[in-house]
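Shown here: the complex without one of its protein chains, the others still in place.
First chain written, first letter: the chains are A, B and C, and each begins at residue 1.
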Amino acid sequence: MINLALFGAGRIGSIHGENVARHPLARLVALHDPFKDNAVRLCENVGCIQMTPDQIFASEDIDAVLICSATDTHADLIEQAVAAGKHVFCEKPIDLSLQRVRQCLERVSQSDCITMVGFNRRFDPNFQILQRQIEAGDIGAVELVSIISKDSAPPPVEYIKVSGGLFRDMTIHDFDMARFLLAEEVVSVSAQASCLVDPAIGEAGDVDTAVITLTTASGKLVQISNSRRASFGYDQRVEVHGSEGMLVAQNVIENTVVAHSKSGVTSARPVHFFLERYETAYRAELDSFVRCLMGEQLKLPTMDDGLQALMLAEAAELSVQQGRNVSLSELD
Amino acid sequence: MINLALFGAGRIGSIHGENVARHPLARLVALHDPFKDNAVRLCENVGCIQMTPDQIFASEDIDAVLICSATDTHADLIEQAVAAGKHVFCEKPIDLSLQRVRQCLERVSQSDCITMVGFNRRFDPNFQILQRQIEAGDIGAVELVSIISKDSAPPPVEYIKVSGGLFRDMTIHDFDMARFLLAEEVVSVSAQASCLVDPAIGEAGDVDTAVITLTTASGKLVQISNSRRASFGYDQRVEVHGSEGMLVAQNVIENTVVAHSKSGVTSARPVHFFLERYETAYRAELDSFVRCLMGEQLKLPTMDDGLQALMLAEAAELSVQQGRNVSLSELD
Amino acid sequence: MINLALFGAGRIGSIHGENVARHPLARLVALHDPFKDNAVRLCENVGCIQMTPDQIFASEDIDAVLICSATDTHADLIEQAVAAGKHVFCEKPIDLSLQRVRQCLERVSQSDCITMVGFNRRFDPNFQILQRQIEAGDIGAVELVSIISKDSAPPPVEYIKVSGGLFRDMTIHDFDMARFLLAEEVVSVSAQASCLVDPAIGEAGDVDTAVITLTTASGKLVQISNSRRASFGYDQRVEVHGSEGMLVAQNVIENTVVAHSKSGVTSARPVHFFLERYETAYRAELDSFVRCLMGEQLKLPTMDDGLQALMLAEAAELSVQQGRNVSLSELD
Partner (left out) sequence: MINLALFGAGRIGSIHGENVARHPLARLVALHDPFKDNAVRLCENVGCIQMTPDQIFASEDIDAVLICSATDTHADLIEQAVAAGKHVFCEKPIDLSLQRVRQCLERVSQSDCITMVGFNRRFDPNFQILQRQIEAGDIGAVELVSIISKDSAPPPVEYIKVSGGLFRDMTIHDFDMARFLLAEEVVSVSAQASCLVDPAIGEAGDVDTAVITLTTASGKLVQISNSRRASFGYDQRVEVHGSEGMLVAQNVIENTVVAHSKSGVTSARPVHFFLERYETAYRAELDSFVRCLMGEQLKLPTMDDGLQALMLAEAAELSVQQGRNVSLSELD
């Protein structure tokens, strides 16, 4: 049995907290959230107690921590956790500053703790099958990857302001997906972006619609397209074109009922948002973390994966600003 | 909190037992199974104790029973349960004998207990949406219903021998589905059946492939097609043609990945069998039972629904034997 | 070059006439239609002259005739044609009377003329592929066939009155499709039918909605479902379940555009009616006839295929009247 403590009892913290509560091999011992209401509610839901961060790090009972607190607390908590010998699961991003992430990874590398960044989409069963079929050579050499990733609706502008921008907040998942599917690092990034969905997002200094192209050393090409709003539901698809075939992971739809009428043949919409779409992925993600802590050898998204995705976001931002391809080597 | 006891710790009993264990408003207090191994294993899994039937019926703690034992014990247990004032969930069929079922329903009708037959497919989210859309008039008047229901593989011949035959064992779900979707009773049944899958099934006196046509008083027509074996997975579809449109509930498939190759464009197979396909339905079914016990007004499949489906099975068998349409009124 | 004459310049005659006009190896020399307007219009469209039946049969220039006139003229024209040594393509049905068809086939069998019945659906490219895959053993032994065949809208009641009834007029195509796909003759027919679409059809003594089950000697089962009205377009599908797989020929849809909106994901409707759906089939059908006349060995639907389909229609009608399975041997 693995004993876990949780930082952050908001939306994403609740998902992980409840998944721990249901996991046969894990137990949520304690949680911390400065917003007392969140903390109390989640404690009741999952049957655990509140602790201060110091109590958590000092507790001999606790094997690992789940960091789901505000982004600007992530790096500090990671460092404290590994210093206290606790294994770490941390929601993305590690930090919005590349420099701070590098510093944090330096500390992590000096410990023996198991650490993992929460790139949940790697655990989506459909994307996993896609990745395994690529790896098995089913489509020959990968040549073109297309990642479509659109939210059903934009977050509040208040969130946008502290999010680090579209590339660090939203595209970061797609950057990681690209790296998950390619067997090769990206060397160059080109991005174009607009504010088309909501002018308030533009006024907050961010964009809401973007197209990003990644290139690898051998010339494989990746297209990402993002929008903060898809009126028809959460649009999350991946298409991989190889020398001997093409694989597409389609949207998950709400149900299997198809209606035939004068206006056409209508299937259900994609499921509404990430909670529904990635419910299974969140459970599988936590399960992988727990099983690694119990000694299994599984491939987890590492802290370095978190760093690499952030570098791609940084390069994309630079590309938009300067209207040119940005080489990853420029960020070293 | 509802306290439940379970009869039968086999495959279907385990499903319900585990669903109770996970239900926030229900608790599995005890179970009984004459096969000690099953009983012990499930008790461990769900954290309950063994009791004899007498102890269960005598216990003041127990609000209701789930009857998942061998078919020939169902009617007796139902009668004992309602005599003891316990609410009853009973797996289909109530009994293989129409006479015995009628006798049992007579007893049930004298009690105030809530009783329910386990027609799980009524709780499948896709079929529920289909039924609601019909009810809402989305396709006008229902005219033609087609129910395709094929198992991925036949059960052991030993099971076939005690199953009551294809119509009572397998088609019974489709008979109930027809009644669920039509707003009108069936008046006549015509059936044709063959043994095409496995000669051993024929030697056991049963058929493995069948086509059944149901007619209602107003002339609506229902086609059912059954096979004990679908090489490509569990094939469970419903198609309803109305005066103003058509609704189709398609198969649930294993994943959303589509492969494009020289040989075509390939999607995943239907999920393998009923455990996967109706997992959600089993949970929703139990949840509805529990919520009814807590006072909610929900439409549950009744004991009479169990009787009606069995009568359709009986009529289908007679139709095959005599090569003619059988009127339901002949069975009164 | 094959020289053809055409009887009947109505809707179906025009299709064939225009297809001859476009065929590189055939020429429409003359046509006859007692309705002068039709005759004149089609002559202009395709550039041919009018002739009387006697002139057509006497002409040494004419190799073959296409019989697309009123049903009650078919058998006479076939007999006159083969007596005159003309090859014959005849639209279905040969006649509404089984006895008359048998008499006609007796005459045909005494000639060396090539004769063919217009079961156009055998020439639909999708159904052809389906049939070839079955024949190639792709799905093992055929066990269950489902044929869905619904018109987009009922014909005028005046047409219904002279049509011979749903089974002889509409289902006849499905009976032939069943025979085309099975490698075995049907031995027994069961049918259920209703008047649900338009009471005027019932008043005219016909039905508009039907379900028919065919059984072969080895126990293969075929389901046909018919309606005179599918609000969403021409519904023409075939599904064949075999021991090792299932093949489905889906509807042909109007275009490939898929719209995603709040109300779902909408594809185009099936094409509207048989002229659009079977346009290619009509061309291929004529082409096969012409190529046979030029000496190629192709499998054409024979006059006997026309007889067999009519016998199935007769059996279906008897089954509805008597509420029982009808054996084909009863019709001998």
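We take it that a contact is a pair of C-beta atoms (placed from the backbone, for glycine too) under 8 Å apart; a residue touches a chain by one contact, two chains touch by 3 or more.
Everything numeric in this text was worked out from a predicted model, so none of it was measured.
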Contacting the left-out chain in the complete assembly, out of B:I253, B:L275 or B:L331: B:I253
Residue among A:T213, A:T280 or A:T302 that touches the chain left out of view: A:T213
Option from C:L144, C:L196 or C:M246 whose C-beta touches the chain left out: C:M246
Sole contact to the chain not displayed, among A:L28, A:I56, A:A230 or A:A259: A:A230
Residues of chain C in contact with the chain not shown: 22, 125-126, 129-130, 133, 138-139, 244-252, 255-262
Contact set of chain B toward the excluded chain (per top definition): 231-233, 253, 259-269
Touch list for chain A against the chain that is not drawn: 140-141, 143-144, 146, 148, 150, 188, 190, 192-197, 209-211, 213, 215, 218-221, 223, 225, 227, 229-232, 235, 241, 243-246, 323-325
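Here, only the chains that are shown with their structure count from here on.
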Intercentroid distance (Cα basis), chain C paired with chain A, Å: 58
Interchain centroid distance [CA atoms averaged], chain B/chain C, Å: 41
In chain B, residues with contacts to at least two other chains: 244-246
